[in-house]
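The structure under discussion appears below in the form of structure tokens.
One chain of protein is taken out of this complex; the other chains stay put.
Lettered A and B in written order, each chain numbered from 1.
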Amino acid sequence: MIDKKSSNQLDAIRSLSLDRLDFLVRRFERLFSFLVPVLAVLAAMALISVLIYALGENPLKAYKALAVGSFGTVYDFANSLNRAAPLILVGLGVAIAFRGGVFNIGGEGQIMMGGITATIVAVYITGLPIYIHIPLTLLAGFIGGAIWGFIPGYFYAKHGTNLIITTIMLNDIALGILSTLVKGPMVEPPGYYPQTPLVQPSSILPLIWPGTRLHAGLVLAVLAAFAFYIILFKTPFGYEIRTVGENQTAAKHAGINVFKNQIMLMLISGGLGGLAGTVEIIGAQYRLRALFLPNYGYEALAVAILAQRNPLGVIISGLLFGALKAGAGSMQRATNLPMSLIAILSGVIILFVIASGILMGLPRYMAKKRLAKMEETDGSPTNKSWLRNIFLKKEPGKDYE
Amino acid sequence: MPTAVKMVNIVKSFPGVLANKNVTLEVEKGEIHALLGENGAGKTTLMNILFGLSQPDSGEIFINDQRVSINSPTDAITHGIGMIHQHFMLIPVFTVTENITLGEHSPKEPLLDLETAKNKILEIGKSAGLHVNPDAKVMDLCVGEQQRVEIIKAIYRGANILIMDEPTSVLTPQETDELFVILHQLTEKGNTILFITHKLREVMAISDRVTVLRDGSLIGTVKTKDTNRNELAKMMVGREVFLTFDKNPTHKEEVVLDLQHVYAKNECGLHALKDVSLQVKGGEILGIAGVDGNGQNELAEVIMGLRPLDRGDILIKQRSVKLNTTRDIIDLGVSCIPFLRQKEGLVLTFSVSENLILKEWHNPPITRKGFFDTKAIIDLSKKLIKEYNIKTTGPNAKVGNMSGGNQQKVVLARELSRNPNLVVACHPTHGLDIGATEYVRQQLLKERERGAAVLLISTELDEIMALCDRIVVLFEGQIMGEVAGEKINVDDIGLMMLGVRQENLHHGTLAVAGCSSAETKRCNVTTTEKDTI
Partner (left out) sequence: MNNILSLFTEEFFYATIRMASPVILAATGEVFLQRSGIINLGMESMVIYGAFFGVLGSALTGSGWMGLAAAMLAGTITGLLYGFIVITLKANQSVTGTAFNIVGIGLTSFLARVIWGIRELPVQVDTIKPWSVPILNKIPFIGHILFDHSPLVYLAYILVGVATFVIFKTTWGLKVRAVGENPRAAASIGINVYAWRYFCAILAGCLASMGGAVLSLVDLNMFVDGMSGGRGYFALATVILGRWHPVGAAIGGLVFGAGNALQMRMQAFGVKIPSDLLLILPFVLAFLAVVIFHGKSSAKPAALAKPYEKEATI
């Protein structure tokens, strides 16, 4: 009844082949992590096409109008990039918080609060040189958003209060405050329109592409993404964030202050949201209105998830959503399709990406299943198949022992 | 003798592991049949198949000589099979009656009829000698009582074949004896019992016959009275086992860990530790014995700064650390092998190297000038992989895909390579196979010889007795007594685990609490995890 091979030997082979399997699967997973977002976007667009078609419109015509609106002229293209700047910033905030296991969908409110504090500094402080006024405005915007991130973050870290409920409530509260301010205390005299006066010229971000409206906000956003990539993967602080995000209990046992970490994350995440609002005010709109970046806080979730929570990926997905937002207006004019299509698209993309979690686990699952089958048939892990070649051949230049 | 259960040529594979290879098992009616094997030998898998929790890839099952197919626990229950899992399948916030009737057809379906059920439970209790209060909430019961609830639950559902998965792992020796009496009563009434265990002592004490599994394969079935412990041990592990270790004398002078009248509360605000004082010297292993849930977790947590001290003081190398954070305590050279290695000790989605730096990541050479030194991390990982014989493709392999033994080696490599002054080892060999277990024990002895102080918390008495220089017994968060060196008496430790103080041990009339219904168990609030995400 006892096996031909001694069980110890068999165990060694099994363990080693599992590890080689792991090595192979990791390669597949890397491939999949690029493939999944692309597939998700395509699948979502296909699904939306069906919806458009069902409503009697031509999807191709709609997508064409969308593309023309985003890339048709240099001016449109610059506009797409301008839309991407706040999306990258707020999406970056969501992605980083997500890495630390904190789910921030309060971007909407954080944008608004950042917009308010930045506008106060940009409108009412006068006589500053540009190189002081811009950083000061950015700082003010960051702080405004950070406060709005800190409030739910504190209760979450302290009591585990449901972040989604608190942040959504704070989004609506921020909107109420903002609407009140632009109609009353901060309204531009004589008060015909619900908007503030123009910001001081010394607080305006420079335009960086002559002949277009492209402002320096995009540069700021891309720099921030690179900075956070380095922080996340190359510094002890980023390591702590990732540890807390993956396993809080282990983080505590390693002596990481989870409470402090989560509050820090919500501060940073909210601050980046505030920065997004600031960049829009002093880069594109030059004054504050009630819904000055509608839905950006929610689309940031799609930006972060499509980027697989990777700061560099956020740049790409931010650019994609920027183009969509810029093009949606022209699509609305060319067809009977309203801009809310972009919201649907972003929601569907999120669903496809997270539902593909099962797809991501597929290579590992299939490989293991196959391995087990082989082991079952003759007691040794692999016999004559392609798997054997991969598992039992030594990888050149790698030592396993 | 007619057979109650016959499983023929069972094969079952999980992704990556063949858990049962052509196993055949025959159990006679009315016998206590032990299923023996070390961790991972395939015992539980085989029993899960019998109970319909998983389906075999091939093989046949006969119950009372009838061929049956068991696709779900419901099928198993219809065939009169009941299973008492190692981790009880009870719902803590439900009452005993609710737990027992759950999923059963109520006489007033769909309305609950708890009164009728209660009477039936009391009746079963009376006839089988299983006493339990049907109105009590399960979370208020002690482990022994919870086990009785599980047995009643099975009988209530008409089971006459009972599968018991490691039933003694949570019991004191005395509670174990009580369980054995119950089991004999049950078999006298015609029930059949399948007893899964890896403890030889219990096989010899209770079973009529024993089937040994190793590495998923059947090794053989023997009559208990025709065999002995050594023979069974050899069948179980495939070679001679050395149950004793050579301990070299060490030089024990400096007190490294000193707990002075420590009190600590659990999540519900009740005292989980009461007036605990103990000292561990360098070069010494102090064992903490006790039934699980009597304050051991809390003890490890207060030492590591994970749980606030209520009263008392903790000194590490003569320095009070009661106000210090976990970080500070780790930096004082304290290492911890946590209770739950996958949850507390490792980040399963991280790579080997990321897990290996989970204590020293902020110190040189790993971090220099605020940034990680990637090369230093890889070099260190390669060195530790070699030194601790971790079987892996390299520093970038994910820890979540490794075997339990290998995962524990990653924890050991990280914790012991720091050359700690104090090692707090909690159940360090739990769930490991015999090879990995021996390795872990050797490493702990090595630390002892190097001069480190080791606090070993374990529910395995054998382990504690083999490794420790001194043993302290915890019961309901209090120290019952301390025994040292060669003159250790298992029965004494067992009584202390039941709540008898050492000074009362030989006083004739023993006031045994009977049930370790510790305050610590009444707490059902978990605060470690956050709401969502």
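Descriptive notes on the structure:
Methods note: a residue touches a chain if its C-beta (ideal position, glycine included) is under 8 Å from a C-beta of that chain, and two chains touch if they have at least 3 such contacts.
Not measured: the values here are computed from a predicted model.
By the touch rule given at the top, the unshown chain touches A, B in the complete complex. Of the candidate positions A:42, A:60, A:74 or A:344, contact with the unshown chain belongs to A:344. Across B:59, B:73 or B:395, the residue that sits in touch with the chain not pictured is B:73. From the set A:179, A:212 or A:235, the residue in touch with the chain omitted from the display is A:179, counting the whole complex.
Note on the undisplayed chain: of the listed residues B:25, B:90 or B:347, the one touching it is B:90. Residues of chain A that touch the chain left out of view are 55, 103, 105, 155, 159-162, 164-166, 168-170, 172-173, 175-177, 179-180, 183-184, 298-299, 301-302, 305, 336-338, 340-344, 346-348, 350-351, 354-355, 357-358.
Touching residues on chain B toward the chain that is not drawn are 14-15, 17, 19, 40, 45, 51, 53-54, 72-74, 77, 83, 85, 88-94, 98, 101-106, 109-112, 153, 157, 524-527, 531-533.
Heads up, the rule we're going with is that only the chains that are shown with their structure count from here on.
Chain A contributes residues 1-3, 6-8, 10-12, 14-16, 18-23, 26, 101-103, 156, 160-164, 230, 234-236, 239-240, 242-243, 246-257, 364-365, 368-369, 371-373, 375-376, 379, 398, 400 to its touches with chain B in the complex.
Chain B contributes residues 11, 13-18, 21, 57, 214-215, 217-220, 238, 304-306, 325-331, 336, 338, 340, 343-350, 354, 357-359, 361-362, 367, 370-372, 374, 391-394, 396-398, 401-403, 406, 435, 527-533 to its touches with chain A in the complex.
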